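Notes to accompany the following structure.
Missing here is one protein chain; the remaining ones are kept as they sit in the complex.
The letters A and B name the chains in turn, as written, and every chain counts its residues from 1.
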Amino acid sequence: MLHQISGSIAVAKAIALCRPQVIPCYPITPQTHIVEHLSTLVKSGQLQNCAYENVDSEFSSMSFCIGASAAGARTYTATASQGLLYMMEAVYNASGLALPIVMTLGNRSIGAPINIWNDHSDAMSARDAGWIQLFVESNQQAVDVHIQAFKLAEALSLPVMVNMDGFILTHAITRVDMPDQQQVDEFLPPFVPRQQLDTAAPLSIGAMVGPDAFTEVRYLAHHKQKEALSIIEQQAEEFAEIFGRDSGGLVKSYDAEEAELVIVTMGSVVGTLQELVAELRAQGQSVGILSLRSFRPFPALAICRLLQNAKQLIVFEKSFAVGMGGILASEVHMAVQSHKLQIHSVIGGLGGRTISKKSLHRMIEQAFNGTLAAEVFLDLDEATVEAELQRQQDDQTSGPAAENILRDMGVVSASKTH
Amino acid sequence: MSKCEQDMPTEQKVKFYQTGTFTVGNRLLDEEFRTVQATQERSNSIDSGHRACQGCGQALGARYALDAAMRATDNHIIAANATGCLEVFTTPYPETAWSIPWIHSLFGNAAAVVSGIAARLKAEGDTQTRVVAQGGDGGTTDIGLGCLSGMFDRNDDVLYICYDNGGYMNTGVQRSSATPGGARTATTMPVGEHPGSSFNTGKFLPSIAMAHEIPYVATASVHDLHDLERKVEKAMSFRGSRYIHINVPCPLGWGSEPALTIKLARMGVECGLVPLFEAESGELTASTKIRYQIPVEDYLKLQRRFSHVLKPANSDELEAIRALAQKNIRRFNLR
Partner (left out) sequence: MSKQQKPFAITLDVGSSHLNKTGSWRTMRPVYVDRLPPCNKACPSGENIQGWLSLTEEKKYRQAWELLTRDNPFPAIMGRVCYHPCESICNRGQLDLPVGINSVERFIGEQGLIHNWQFTAGQDSGKKVMIIGAGPAGLAAAYHLRCFGHQVTIFEAAEKPGGMLRYGIPKYRLPREKLRAEIYRIERMGVEIKLCHAVTDIDKTRDEGGFDAVLLCVGAQHSHMIEFDGEATIPVLDALKVLRDTEEERPNQLIGRVLVYGGGNSAMDVARTAIRMGAQDVTVISRNEAANMSAHPFEIQEAIEEGAEIRNLRSIRAINGNEITLELLKSSEIEQVGKPKTVKTGNYETLQADIVVLAIGQLLDEQLFQHTEVRLENQRLSIDDKMQTSQAGIFAAGDAVPSPRSVTHALGTGKKAARAIHAWLNQQVYQPAPQNEVASFDKMEPWYYSDALRTVQPHLDSIRRKNGFAEVVGDLDCEHGTYEARRCMSCGNCFECDNCYGICPDNAITKLGVGKGFEFKYDYCKGCGMCEAECPCGAITMLAEDI
């Protein structure tokens, strides 16, 4: 049934359709609307047999999930940014204990400087946490992928993190085809835990493992993620059969197979790129998009298969590893190293900076005319950077760079003179 | 009226249980009034083969508490554990010493993990199965305090048990906020102007728990099993958050003889440094009276962590410890 609805409310409704039993939450922008709506659904009785708990921190929240999941509950929570960092110890623990928790990450930057807007820094901080990490391009996908996430988590006994861009998706009101309960029930059977704290069949969960078996435990976790590669694809097909939509899967190609220039990226920016690429292809340019819907497990083979004809890649991402460069770029690089491709790493949209169609267009043009550098920061204000670098050279004690830049821009008054 | 008399049912009072009244069992007592530990059928929540040090007070306290909780719930207990000695010595792969459903997640999150379990039971409508969380003093009073306070605030149906041995023993005896003033630890060595652990304003968790006005708070000691089991069973009779703080001597961290573990627990109580009391909804309701009061020095001298305190040069520290014992006796009405 079609709804004109915000991304957060749509996700909350989708979660409710999945019949979760325990939802602990702690508020953080931009995830708040999801948990607010879920709390109302539980409190009003619309979502039954579910405990919604306002906990004291994200660390508590994920810990709460761990207990609930180990006790056999279908468990959900949502967070973002600093919240993810604050719960990080428990994030690693949840995957280590192989607990099928589903968590929405309303992707947001990480401070300092504190910033509430969208990028993928938070997701990247958890890339080695052992979770399955899925990215969605739209709110329709957000709804669909969350439904698949539970099934995937429970099939593998692994936690799944669904990444949706903060504000851009969470706060956007768009048309969403909401599934009905019957469809969801058909797709998602009741949770049967692989391990459960049960007085009838006691076991100890969370043993200490020494050097004698730790490598094997880690290897098995890696193996399980590799198994997920085929299960994700299978479940996307099952989903399509029941719901009549292509949603999820490992990767999504937008004319990437035939294109000479392929833009590899994740998340909502695919929407902007799709529009631009359609226009450019209409003008005869050989350009396509490869959207990663699964970041963990990393679908290296699927990427390679789609880049058979590509000559140039632009890896466009909303995060980077300071001191190294594009994270997705380096992973894609590793995946396609046998392809002899020219690869550009473009970083954009950090801390919520608008990614304009115009800038993207210029990036593509530069790639075609051979002027796109190997590492590019889209729309970087070079004058400001230069000025700050110059100041730092002049005065080793020039103060925090962020404040200086804002002062230069006239945002704060210059109370300090040099 | 002596303590034992209060605990005995009327027909068992006064005349008939002088022989070893405070022992684990007593062949003259009706079966139903003996401790859980006296029974052949006890659950042995932690069983043989665990790797606790010789004379570990925590291994004992945990079995006491969990077995009592098992009896109170007809064996429907799930337990969560903070990281620490208890977790490490019971569950090194490939062997677990627990005979009950048990989970360890992290150092600071036992209260939240167990709340999650309780939430699942609530969602299922399972009122029979009950949950217990356990942590050491570090995992409870320091790193785990946030989660614990949250659990208290939500009044989740959980019994949280802190086994207080006064320091981070698993990591090699460092100071925690429960380390007694003057005590030597690896991070509060007996050097400088104020040797040993500082006499801070205190972070006495039973009082903090009481401030949350949860249904039941109690302190207990491994030397008095009747008292300890009664408190656990009483705790299980409440719904909502309950907190029991058990003093457990640690031969390693205290520098004491393994054989003296229970004696030290007893002496800690009898000198006034370890007050035993109960509180309901934030109000003190009962104190376990000191039977034979002893000077704090008798207690301190059996522990190497206090050896410097007994030197004449450190009489200030000794005086401060004496004052604390007196304060406890006054404050908790221990005599």
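Keep this in mind: a residue touches a chain if its C-beta (ideal position, glycine included) is under 8 Å from a C-beta of that chain, and two chains touch if they have at least 3 such contacts.
Computed from a predicted structure; not experimentally measured.
**Q** For a quick check of understanding: of B:Val191, B:Ala259, B:Leu310 or B:Ala323, which residue touches the chain that isn't displayed?
**A** B:Ala259
**Q** Going by the contact rule already stated, which one of B:Ser48, B:Gln128 or B:Thr201 would touch the omitted chain in the full complex?
**A** B:Ser48
**Q** Have a look at A:Ser157, A:Gln183, A:Gln366 or A:Thr384 and name the one touching the chain we're not showing.
**A** Of all options in A:Ser157, A:Gln183, A:Gln366 or A:Thr384, contact with the hidden chain holds for A:Ser157.
**Q** Among the options A:Met88, A:Met178, A:Leu203 or A:Leu406, which residue touches the chain absent from this view?
**A** For the chain that is not drawn, the touching residue is A:Leu203.
**Q** Kindly note down the residues of chain A that lie in touch with the hidden chain.
**A** 96-98, 157, 193-196, 201-207, 209, 213, 216-217, 220
**Q** If the hidden chain were put back, which residues of chain B would touch it?
**A** Interface with the chain not displayed, on the chain B side: 2, 4, 15-28, 34-35, 37-38, 40, 44, 46-52, 54-57, 59-60, 63, 90-91, 93-100, 222, 225, 257-263, 266, 291-292.
Criterion: only the chains that are shown with their structure count from here on.
**Q** Sort out for me which residues of chain A touch chain B in the complex.
**A** 21-22, 24, 49-51, 53-57, 59-61, 63-73, 75, 89-90, 93, 97, 197-199, 201-210, 212-213
**Q** Would you mind writing out the residues of chain B in touch with chain A in their complex?
**A** Result: residues 75-78, 80-81, 87-88, 90-94, 96, 98-106, 108-109, 111-125, 129, 146-147, 149-150, 153-154 of chain B touch chain A.
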